[in-house]
Every structure is written in structure tokens, then in C-alpha cells.
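Below is one structure, written out as C-alpha cells, with a few remarks after it.
With one protein chain withheld, the remaining protein chains of the complex are depicted in position.
As written, the chain order gives the labels A and B, with residue 1 at the start of each chain.
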Amino acid sequence: MALIGPSGAGKSTLIRCVNRLVEPTQGTVRLAGVEITRLSKRRLRSARRSIGMIFQEFALVDRLSVMENVLSGQLGYVGFWASWLRRFPAPVVNRAFELLERVGIADQIDKRADQLSGGQRQRVGIARALLQNPKILLVDEPTASLDPKTSRQVMRLLVELADEHGLAAIINIHDVALAKQFVERIVGLRDGAVVFDGSPDELDQVVLTEIYGEEDWSLPKGRGTGQESDQEEGDPVPVGAGESPPSSGRALVVEVS
Amino acid sequence: MPVDVVHGVPVWRKRNRRQTLLTYLGYLIAAVTVLVAFRFISGQTLWFFVLDAPEQVADLIGRMFPPRWSYTQRLWGALWDTINIATLGTLIAIVISVPVAFLAARNTTPHRVLRQVAMLIIVSSRSVNSLIWALLLVSVIGPGLLAGVIAIALRSVGFCSKLLFEAIEEVNPRPLEALASAGASGGQIVTYGITPQVLPAFAGIVLFRWDINIRSSTVIGLVGGGGIGVQLNASINALQWSQVSVIFAMIIFLVVVAEWVSAKVRGAIQ
Partner (left out) sequence: MSAVAAPSRTPPRWHPKPAIRNPWLRYGLLLGGLVYLVLAFATIDVNWNRVVQGVDRARVLFAGLFRPDFMSRYEFIQIGILESVAMTVVSTALGVVLAIPFAFGAARNIAPLPVYLVCRAIIAVSRSFQEIVVAIVFVVMVGFGPLAGVLTLAFGSIGFLGKLLAEDIEDIEPSQLEAIVATGGSWFQAMAYGVVPQIMPRFVGLSVYRFDINFRASSVIGIVGAGGIGGALNTSIARYEYGTTSAILLVIIALVYAAEYASAAIRKRVQ
């Protein structure tokens, strides 16, 4: 599922409300029956383990190695001293290797994160999120800092991986064409309210005008819109009812079962 | 940039009349302040002694040269002590300043009250010169290296903590967000997210302070804190100016080497 909307519409805020990096002022977020918004600090920590997040500017720790960055996805599972000494359980390390291989950067393991290119860094970010064994992926502008070609590769990888692991994904994205190409469902936000919710095909110029305002929307006719993959069948995917992040002061309801 | 009209001719001026007056008033106040301050100092000065300053200088230089280079032999121990005072003082300061800095940084402090306590430590440590710390410590625990080491450490804590906590407040928050979203605890965010980001800056801060501490430790012996300053004090009291010039040369040598080492190591780690 892709979230689109103009800058300031509340896309990032909405996504951050799901794992409470931003505290919602109103409304509820429910993930697999657990009401995230009600959890204590401690329980929130363990709930966050099952919510993988991928960031706009990758949010890697620049001076740590690629492997350390990926392993940091497991921090919610290991104790403080074990993580301080970099003692991660062997299966976790093996899994990290597999993921790095899967995203195609297994040869960069001991490089420092700031030595990688943008596309490679985002792959590290993806591997880190997947190492959490998440139940859902939150993806905040995954392609905003990448060139068009890398953007497509990263989006394809994301969608494939979400499919392989049977994960629901909420993707914030600026690039409407990219969204239409890769996802099954698009939600349009404007000023913190949902103004569109439907399949990529239904997203036409009228709707775009409603979301973004007046503009010439003639897109180069996108290739597939029915495309490759997405979430599991029958997954009643996120966002619904209450429509708006707290910035507008209205109620937030996000449900993922 | 106003333009005045004088005798019917437009004249460009940098400032208008009011600005000009205010500027001159500012200069006047500054000048008067300096003059008043100087009169006060002049009142505290016995000009009779100042008059023969040129003779004193000539006399001093005459006594300082030639330096008694043989005295160098007796200075190596003091030089070693001086380096130790600076290094151990810096090491102790590191141990204390890291927790203080984390308490003082807005984004890592556990509580507002603790932050104020940390700030108080930083301010009092920074405001008091290491020589004053040494004076106090010599009076309390007696003269010697220990007083010097602690004095250097006490002064350095504020310096290192202040710069470190500013570095902590400036870390990139995005990776911290990422770690939090993976369920990392506060301690893990510090070790995985903040430490790698501030470590190079902290190493630079510490080396910079070590360089400063080498300079301070050359004089801390003047008040009984150990090191080469003890010899300096003794030589001055004994009016052995030819030894004093040897010590001065030694101090310059040490300071230059320390600055070079500090710059080299900083260059290597960054």
C-alpha cells in the first residue's frame, strides 16, 4: 500500500504514529490485535520489534560497519551487554548474512556504512528492517534520496521481499508513477485527511488534482499497473476509517490485522 | 547610506546624523572606560619601580644568558612528571566527563534536575583555573604530583564535558529513530547510535585538552603541584636566572612537541 500526498500532508507523521516515534494525540493504532497506542514504554519496545521501518535518508549509523548496522535490527531482542560486546546469537548472524546476500551486498559486510552508495545504503536499511522479523514494514520515502534507476531497483526489491516474507507494507512515496507501478493500493492524503483510497487504476487526473491541487497531470503512460506482487491475499491492509494524523487534531485509526 | 544636502550640494555620507552620533558616543564611552580603568591601575602602581624597568630588563637578560645547559641533566625527571600530570589528569577527566556530558545533553539526560546538576559541575569546573584548583588542593592534601593531577583533572572535566555534550546534542537523530523503531533500549541507542557518532569528536576534544594540559602542567609546580614548575619556582627564588632560561627552553620544547603530537594524532584518527 502506498501513501501519497503533497509535502506537509502528514504522510511521515502518520507512519511514525504507527510505531509511536511520534505520539498520536488522538486515535488508535492496532497491529494484529494489539493496541500499540496503549502500550507502556517497555511493552512498546517489544512491540516495535515486529514493526520494521525503512527510512528516507537510510538512517544508518555512518561510522558502524554494514554488518553492525544490519545487526542493530536485533537490538530489541538482545540484552545491553551482549549488544555492547557485539555478541549476537549465531543464528541471527547467519540470518543477517542471508539477508545481505538477498539484497545483493554480501561483499560489503565490513565496509563502513558511509562508504556505500545511496542504493547500497538503502539495501542495508532494508536488511536491517527484515532482520527484526517484522510483521509489517513501514517505509518512509524509500527513494527520495536515490536516482530514478536505483529508485526502481529498490522499490522492486522492497515489493519482492514483502511478498517473500508475506509482509504488509505501508510506503510513503512522492513519486506517483513509481507508486502506480509497484503497489496494489494507494491512499491519498491532503492536509492530514484521506481524500483517496483505491487501486492504482482508479488514481486519475481528477483524483490527483484533488490530492495535490491544480497541475497538468498527463503522465507518461505507465507500464503495468496490475503488476508483479504485493501483500498477501486477503490481508485487510492498513489505514482506514479515521483518516488523519494528529497534526490536524482529528482521530487516527490505523488497523493492521 | 543617506545623502545630505549641504549648501545646496548633495553629499554622500556613510551614516546618517543619528548613527554618526551614536557611533561616536560608543567610541567615547569605550575610551572613557579604558582611561578610568587605567587611572585605577596607575593609582595601584609604584611608578618609581617602573622607571628603572629598562635597567631591570637588561640586568635580567644579562643573568639569563648564557643559559646553564648543564642544568638540563637535572630536569629530565621533572619533565617526565610534567607529562604524567597532564596525561593522568586528562585520563581521569575522561572518566568523569563522559557521564557528566550524557547527563548534560538535552537529548540524553534522564531528568531535568540531573541536567542542572551536570551544568553546575561544568560551570564551576570551567570557571576556576587549574592553578587555583592546584592552590586549593596543595593546601588540602599537601604539595606533590597528586595535587597537580587532580587539579588538571578538575579543570578538564568542565572543558571536555561541555564540548562533548554539545557534540551529543548535534548528533543526527535519524539513525537513533531507526534504532528505536527496531526496539532498542535507551542504553543500546547510546552505544549503537550516539557513541559512534560522537567518538571522533570526543577523541579530538581529549587530544586538544591534553595539549592544553601539557602547557598548564608546566606551571602547576609554581604553586606546589609538581612537575617542572617546581624547578622553575626554586630557580626564580634562588635568582638563578641562567637556570630559568634553560627551563624556559625546555618548556617551549615540550609545548611544541605536545602540539605536534596532538595535531598528528588528531589527523590520524579523523
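Definition applied: a contact is a pair of C-beta atoms (placed from the backbone, for glycine too) under 8 Å apart; a residue touches a chain by one contact, two chains touch by 3 or more.
Predicted model only: the values in this text are computed from it and were never measured.
Q: Just to verify: which one of A:F55, A:Y77, A:F182 or A:F196 makes contact with the chain not shown?
A: A:Y77
Q: Looking at B:V9, B:L46 or B:V113, which makes contact with the chain not pictured?
A: Among B:V9, B:L46 or B:V113, only B:L46 touches the chain that is not shown.
Q: Given the contact definition stated above, which residue among B:V117, B:A201 or B:V255 touches the chain not shown here?
A: With B:V117, B:A201 or B:V255 as choices, the missing chain is touched by B:V255.
Q: Considering the whole complex, not just the chains shown, which residues of chain B touch the missing one?
A: 30, 33-34, 36-38, 40-42, 44-46, 49-50, 53, 56-57, 60, 80-81, 84, 87-88, 91, 123-124, 126-129, 131-132, 135-136, 139-142, 144-146, 149, 215-216, 218-219, 222-223, 232, 236, 248, 251-252, 255-256
Q: Considering the whole complex rather than only what is displayed, give the residues of chain A touching the chain that is not shown.
A: 49, 65, 67-68, 74, 77-79, 86, 88-97, 109-110, 133
In this section, only the chains that are shown with their structure count from here on.
Q: Hey, how far is the Cα centre of chain A from the one of chain B, in Å?
A: Distance between chain centres: 49 Å.
Q: Touching chain A in the complex: which residues of chain B?
A: Residue list for chain B touching chain A: 172, 174-175, 177-185, 187-188, 191-193, 196-197, 199-200.
Q: Enumerate the contact residues on chain A facing chain B in the complex.
A: Per the touch definition, chain A meets chain B at residues 19, 21, 45-49, 51-53, 55, 57-64, 68, 72-77, 80, 83-84, 125, 128-129, 132, 138.
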